[in-house]
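The complex is shown incomplete by one protein chain, all other protein chains being positioned as in the whole.
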Amino acid sequence: MSNRVSVQLFGITREIVGTSALTLDLPKTGQVGELLSNLKEQYPALTGLRSLLVAVNGEYAELNQPLHPNDEIALIPPVSGG
Amino acid sequence: MSNRVSVQLFGITREIVGTSALTLDLPKTGQVGELLSNLKEQYPALTGLRSLLVAVNGEYAELNQPLHPNDEIALIPPVSGG
Amino acid sequence: MVSITTEPIDMNAAYQHVSTDAAGAITFFFGTVRDNTQNRPVERLEYEAYDRMALAKMQEIADEAGQRWDVRKYAIIHRKGNLAIGDIAVLIAVATPHRADAFDACRYIIDTLKQQVPIWKKEIFEDGQVWVDAHP
Partner (left out) sequence: MVSITTEPIDMNAAYQHVSTDAAGAITFFFGTVRDNTQNRPVERLEYEAYDRMALAKMQEIADEAGQRWDVRKYAIIHRKGNLAIGDIAVLIAVATPHRADAFDACRYIIDTLKQQVPIWKKEIFEDGQVWVDAHP
């Protein structure tokens, strides 16, 4: 069974990371917060954003939310629609 | 020199009076209030309206405003545009 | 631009009129003919206007809105005559740089128009007709 998850990237996070999707190992805790910390470590420019949320299966997620291999994960930088 | 004024009628006042314009003698005081009182006496149904204002030359007029023969006078029953 | 017309109101022409590169927000308010009033079925409406004064009051209201908010372009168009269910009786269009002004100005204009502009509406029911708000 795969322990990898796919993370979709949009807007400035897509430009910072340089791709519109990443495939990552699930973090040890299996939680959103650790995934986000790992990404910020790997791409320090992410820490300069005004906010950076994580969506799991189309809903804004808490940092302690557990992740599962088939989850649809996305980084959500500050939105600016309208 | 004429002492008569023309009064335009709209909506329910037009229907009460039965015409879209009246020609009247200027009242003795020459003021809006007396013109209005005379009309209410002659057409008692006007007293049943929620409000009845007088416009002189396109502006809402006070009751003590003096009238002049060439003034454009109109009765303004409660408005309901929009 | 303020106008009173017997023709159907053209929202595309209104949009063209208010559209400007300086606007980030445009609000439209359409007053439309509803099929009932307090649950009594309405067949149609008749609107009558004291045109000269109505246009002057509409212009005054637009000018006042322009004093209070950053209105770059506007259109206030009122129809008169016989209107059917679904017809547009009035269109208020306001263009501003930012959206709060567009909402506030548009709402001020329609609220004030309904209070001050000499236009009258008669509701025609199956079994009668009434000048709206005429009596207490």
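Should a chain be cited, it is by its letter among A, B and C, assigned in written order, with residues numbered from 1 in that chain.
Just so it is clear, a contact is a pair of C-beta atoms (placed from the backbone, for glycine too) under 8 Å apart; a residue touches a chain by one contact, two chains touch by 3 or more.
Since the structure is predicted, the reported quantities are computational estimates derived from the model, not experimental observations.
When the full complex is examined, the chain removed from view is found to touch A, C.
Set against the missing chain, the residues C:23, C:65 or C:134 yield one that touches it, C:23. For chain A, the residues in touch with the chain missing from this view are 8, 10-12, 14-15, 48-50, 55, 58-59, 72, 74, 76-82.
Hidden from this view is one chain, which touches chain C at 11-12, 15, 19, 21-36, 85-86, 95, 97, 99, 102-103, 106-107, 110.
Keep in mind that, in the parts below, only the chains that are shown with their structure count from here on.
In terms of their C-alpha centroids, the spacing between chain B and chain C amounts to 26 Å.
Counting partner chains per residue, chain B shows two or more touched chains at no residue at all.
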